[in-house]
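One structure below.
Every protein chain but one is kept in place in this view of the complex.
By letter and in written order, the chains are A and B; residue numbering begins at 1 in each of them.
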Amino acid sequence: MDDTGHYLLQMRATPPLVHNITNFVAMNIMANVQLAAGASPAMVHAREEVAEFAALAQALTVNIGTLDPAWAEAMEMAAGVMTAAGRPWVLDPVGAGATGLRREVSARLLALRPTVIRGNASEILALAGTLGTGRGADATDSVVAAEQASRALAQQTGAVVAVSGPVDYITDGASAVRVGNGHVLMPRVTALGCALNGVIAAFLVGQPALPATVAAMAYYGLAGEWAARNAAGPGTFQAAFLDALYLMTPADLTQGARVEPA
Amino acid sequence: MDDTGHYLLQMRATPPLVHNITNFVAMNIMANVQLAAGASPAMVHAREEVAEFAALAQALTVNIGTLDPAWAEAMEMAAGVMTAAGRPWVLDPVGAGATGLRREVSARLLALRPTVIRGNASEILALAGTLGTGRGADATDSVVAAEQASRALAQQTGAVVAVSGPVDYITDGASAVRVGNGHVLMPRVTALGCALNGVIAAFLVGQPALPATVAAMAYYGLAGEWAARNAAGPGTFQAAFLDALYLMTPADLTQGARVEPA
Partner (left out) sequence: MDDTGHYLLQMRATPPLVHNITNFVAMNIMANVQLAAGASPAMVHAREEVAEFAALAQALTVNIGTLDPAWAEAMEMAAGVMTAAGRPWVLDPVGAGATGLRREVSARLLALRPTVIRGNASEILALAGTLGTGRGADATDSVVAAEQASRALAQQTGAVVAVSGPVDYITDGASAVRVGNGHVLMPRVTALGCALNGVIAAFLVGQPALPATVAAMAYYGLAGEWAARNAAGPGTFQAAFLDALYLMTPADLTQGARVEPA
């Protein structure tokens, strides 16, 4: 694969319009993360316009965090547009195993063939379970415990599956990569995982899915490492994290990325 | 009562999953406040899953800030689950007296027996008024002006009633406590009052309601005092406030709490 910095360079040179259908907690920080990285975010969800808008976007993110049935319909409409047009979209199955509604909506979205599925270990295990290949969700699941289910999920869906954690695991079902960048303060800031989807989506435009996802996750984790140097706690960390996404150059990313075959 | 730091220690040792049904302005900062304090927040509101999710949570917060009828139904469903299960929940009657919808929904929620009712003086007066025990709401009401209505409201509902202000007043209808911690920049950051509900809810898990609420409010106000030392205005204050919630130890809280019988 190209060096990781190449993907950041390409994304910023585009820069892509990313359509996001995400939860109410994540909306503001997700838009700020995308703007800091160099992408152009838009949030549109009404069934009356969501397909029309998706047709204008280069990539889409779908996140089921504060789900309700009307939003789920909009997610399916937008995802259908992207899959039909051959454009990338990212699915974040927040709390996938927690309720019946989430299991149903997740299954319907999976059938629309996301380019990338990103979640924490418990969410990926829950999602794999809806296909009969994994276990139930458990908040204490480790990334390593989700590796087998991730590969199976990737093989069944054709998606790249990315598991966020202290060391991230990304697989297309054939090969797999680990990304060691990150910082312990990241899960202390709400919706940073959700916001990562927007960066992955932006990196995917015109690029192969596995290395673009790996590069986006290394970029994100490295920004967390930079931010921690200027943070006393999660409040100052969040501000410093946005600064780091903005300030990091492709050369910085290539130098700081900790990417290894799994 | 135990020293205030004890309640922070217990909360962090649990740590509780808190289900929040709150307004759109508050969602992000509320989740960040809970994460910084050490709790685990989740936002779920769809009527199709809200009761199922409430059954998984240790505590609930309900806030009528950006109300609409569908959300009000979800609030009632979740509150009903918590009350039936004997688990704590906190009601924040934002703008309770402003419109007919707010008066109706507040009355229905009160009937579901919240563990704690927290608001500013005008909101508590408005809420007491719907039960025929208080006066109409007035944005200029002081905490002291709401003390009598707070005691009556607590006696009628069985809830602990907490009035936020320069000096907070907390009562269970029998005894009452004042908390002197806080800083004038706190009301200059939107939804910090709403976010406090999430900290109170987390402190309530497995603890008696009056002292747990007092401890949560002292912790919150003391974090405001810490933050002011590192702030030039409300923007840097918000970041420093999250840092302070994260960095404060139980011993710091016990030492800095300004709690007195009323």
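We adopt the following convention: a contact is a pair of C-beta atoms (placed from the backbone, for glycine too) under 8 Å apart; a residue touches a chain by one contact, two chains touch by 3 or more.
If you're wondering where the values come from, they're calculated on a predicted model, not measured in any experiment.
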item: Absent-chain contact - pick from B:9, B:25, B:144 or B:247; value: B:25
item: Touch list for chain A against the chain that is not drawn; value: 24, 27-28, 31-32, 35-36, 41-49, 52-53, 56, 230, 238-247
item: Residue ranges of chain B at the interface with the undisplayed chain; value: 23-29, 65-69, 95, 98-102, 187-191, 231-236, 238-239
